[in-house]
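Removed: one protein chain of the complex. Kept in place: all other protein chains.
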Amino acid sequence: MTPSHPPSAPSNQYRHLRVPLLRRESVGNAYHVLSFEVPDGLPADPGQFVMVRATTWGNSPLLPRPMSLLTGGTTPEILLKVVGEGTLRMGRAEPGELFSLTGPLGRGWRGPHPARQPLLVAGGVGIAPLLFLARELASSGRRPLAIYGGRTSRDLPFSDDLEEVAEVHITTEDGSRGLRGRVTDVLDDLLTPESEVFTCGPDRMMAAVADATFARDVPCQVSLEAPMACGFGVCLGCPVPAVSGGYLYACQEGPCLDARRIAWYPPTSQRGAR
Amino acid sequence: MTPSHPPSAPSNQYRHLRVPLLRRESVGNAYHVLSFEVPDGLPADPGQFVMVRATTWGNSPLLPRPMSLLTGGTTPEILLKVVGEGTLRMGRAEPGELFSLTGPLGRGWRGPHPARQPLLVAGGVGIAPLLFLARELASSGRRPLAIYGGRTSRDLPFSDDLEEVAEVHITTEDGSRGLRGRVTDVLDDLLTPESEVFTCGPDRMMAAVADATFARDVPCQVSLEAPMACGFGVCLGCPVPAVSGGYLYACQEGPCLDARRIAWYPPTSQRGAR
Amino acid sequence: MTHQAVRVGSLTLKNPVLTASGTFGYGLEFAPFFDIEDLGGICTKGLSLAPRPGNPPPRICETPAGMLNAIGLANVGVEAFCTEKLPLLRERGVTVIANIFASSIDDFVTLANRLDREPGIHAIELNVSCPNVKTGGIEFGRDPHLSGEVTAAVRAATRLPLWVKMSPEAADLAAVARACQDAGADALTAINTIRGMAIDPERMCVRLANRTGGLSGPAIRPIALRIVWDLVGLVDIPVIAIGGIATAADALQFLLAGAHAVQVGTASFSDPVAPLTVAQGIRAFCEHRGLSIDDLIGRARTSATS
Partner (left out) sequence: MTHQAVRVGSLTLKNPVLTASGTFGYGLEFAPFFDIEDLGGICTKGLSLAPRPGNPPPRICETPAGMLNAIGLANVGVEAFCTEKLPLLRERGVTVIANIFASSIDDFVTLANRLDREPGIHAIELNVSCPNVKTGGIEFGRDPHLSGEVTAAVRAATRLPLWVKMSPEAADLAAVARACQDAGADALTAINTIRGMAIDPERMCVRLANRTGGLSGPAIRPIALRIVWDLVGLVDIPVIAIGGIATAADALQFLLAGAHAVQVGTASFSDPVAPLTVAQGIRAFCEHRGLSIDDLIGRARTSATS
């Protein structure tokens, strides 16, 4: 990605790889970083994802799991939070275990616009596509603002890495680090008419962030989570209702989408329907 | 077990345990020894088995796997050969992984008769219940004869341990250790009218061994493998056709059975029907 | 501690978790693991008038998240059950549901009569849906008219609560269910196994001697849940859910769909303590949410999706 230009349309550049796990590191509460060995490289834009499955899973669980890339290249990384069987197995994997990766998939973040001030809003594991973005911005000499929220100080994986490349405001619900409260408590103060917001985290957080940007008429992109079976437009399992009617498919038109295109439920204040 | 007395009828002494794997050691080609931590002990007779399943398996595979005990006590051991998904997972387990063990199950070897010369005939992984038996015999001051066969020298796990407690004749199909050939090639020479045979191994091997004992009118017990879902008489999935009509249930009346009670298919020469 | 008892017609169960017929033996086999009287009840292995040896082996094989069985309803016979097993169950205070099958209405009636006299039997479950016996009850369970007839005949032969176990393969499930209700069933139980097959590619032959077997286990849970949901909407009598239930979360799906109780089957093979763990998990869920069992039953029928 060249951060100052809009990314190209999604291409058929995805591949299916069988690669060994290189390293697994557990970070914080239930978070793990996995890196894989891809000698010929996995080129990726910030915001793109891979479908991940270990060849040892048998049928349990059956489907691969979508995971945002933390970085591409010859040792692509993902950050995962253990929530169910698939992430549990990933969080137990040992180096050398064979994984199948399909990717890079989906459309990453558009822009960022050269004339706007990027403001990254991350909740927990939503940090992955945003740290990737912040690093790309840093490599082109820009230093974004960031708000990073978690339940406790142990729910803020990679906050140090983020601080290296962004000016970070931390919030925790229990006040164990940064401001006690939620990302939206800080957001209003940091939003300016020049802001451009990029957000990833729990649905309700993203909806609230989008709401704030609508109120201030500032552009906002969200990275959506939808259930996915394939990841490349085949199963049609990942529709997101579109404001224009019909559906956007999160794996192809997203996961990074202009918040204004999404018919949020419950509707955000943009459509004044609350 | 007191080797010189017939064991008591199977009791309801089995338990369901959740215990950590203590150690896994890979031996030879595709064999692994697993030992578990059972502080209050798992008392067992030679020939008894446990149903084994790791709590990490999810639904894949669904059912526990029957495994003969190599020893009981506070660190019960099993010897497994990797043949499918369940044994593959067991062969990859790491110390600390939680397993569920149900046992001790089934009836072990009857006898051995104090006035007879025990002759143990093992094929590959069939060594487990026989090594257990040989050790018990040794502890009561007896040294059995044993024939131990495998495809190659790498298919003879625990042959050294067996040699400590028995006078062992080895056969391999490729001649890489001991006599080139099969256990039955040695058996005829070793059988005497005073022999009492105990055998465990592939079905065809056991049928051939049984055949030889019928011809010489020598008692013979076999440890049968049957598909098992429960291991304690509930699913009725493990019937073995009985000479007397009807079925013997391998998990309750067996796995160790008098070879003369079994309606072998194809019929052995005892019933002269070949 | 919230109240976990549920009523199924005139019968009150300690809690909504029973064990499924054929997967819990005659109950006593599980006594080494836990106090079986702590369950809502146990359904016996299917009982016939005379003892039955069952089908030749192989009788079982594993499939993805499930298993096939073609036991052929091997059982000790009703007489041996009543004299050898039942007294011990009664002594322990176990709630016993006698699962019965026969190949004629007369035999069903004789069985019901025999059990009616027996203290310690709390209900009869009519198996009209076993897929593994040619002359067995499946003919009854697929046909609304025959289902109604056998239910009515047994109804007349006993004052015990009468449950009828549904075949998932009835051509017209609604008609069968209503026929059983109209004939006096106190509850419907569903589902029995679904006919399936497996072939060993290495040996190029079918895996079960009986060729086909009944599929059970987590694999069938979504199908069972759909059928139970439909049944709850079709009849006014309670529905008791069976099919792939291994955890409290699984059982809750069925209660939320409207089942009054559940039966744990194949899961008892994977983990013999499963029925108790399921009962404890449901209790914990209720306590955590401050809900009673009755609050749960059918709750997903009213709430909106997602």
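In this document, chain identifiers A, B and C correspond to the written order of the chains, with residue numbering beginning at 1 in each.
We take it that a residue touches a chain if its C-beta (ideal position, glycine included) is under 8 Å from a C-beta of that chain, and two chains touch if they have at least 3 such contacts.
All figures in this text were calculated on a predicted structure; none of them were measured in a lab.
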Please provide the labels of all shown chains that the missing chain touches.
A, B, C
Options C:I100, C:L252, C:V278 or C:I293, residue touching the unrepresented chain:
C:L252
Given the contact definition stated above, which residue among C:A50, C:A156, C:A209 or C:A284 touches the chain not shown here?
C:A209
Absent-chain contact - pick from C:R90, C:H122 or C:R226:
C:R226
Hidden-chain contact residue, picked from the options C:G148, C:P161, C:P218 or C:P275
C:P218
Residue numbers in chain C that touch the chain omitted from display:
57-58, 63-66, 68, 171-172, 194-199, 201, 203-209, 211-213, 215, 217-223, 225-226, 229, 244, 248-249, 252-253, 256-257, 285, 296, 299-300, 303-306
Residue by residue, what part of chain A touches the chain that was omitted?
12-16, 53, 59-64, 100, 102, 226-227, 229-230, 232-241, 246-247
Hidden partner interface residues of chain B, rising order
59-60
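FYI, only the chains that are shown with their structure count from here on.
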Note: chains that touch chain A and chain B both are C
Chain nearest the overall Cα centroid
C
Averaging each chain's C-alpha atoms to get its centre, pick out the one most distant from chain B.
A
Distance in whole angstrom between the CA centres of chain A and chain B is 54
Calculate how many whole Å lie between the centre of chain B and the centre of chain C, each centre taken as the average of the chain's C-alpha atoms.
36
Averaging over Cα atoms per chain, report the distance between chain A and chain C in Å.
46
Junction residues of chain A - those touching two or more other chains:
59-60
Can you list the chain C residues in contact with two or more other chains?
64-65
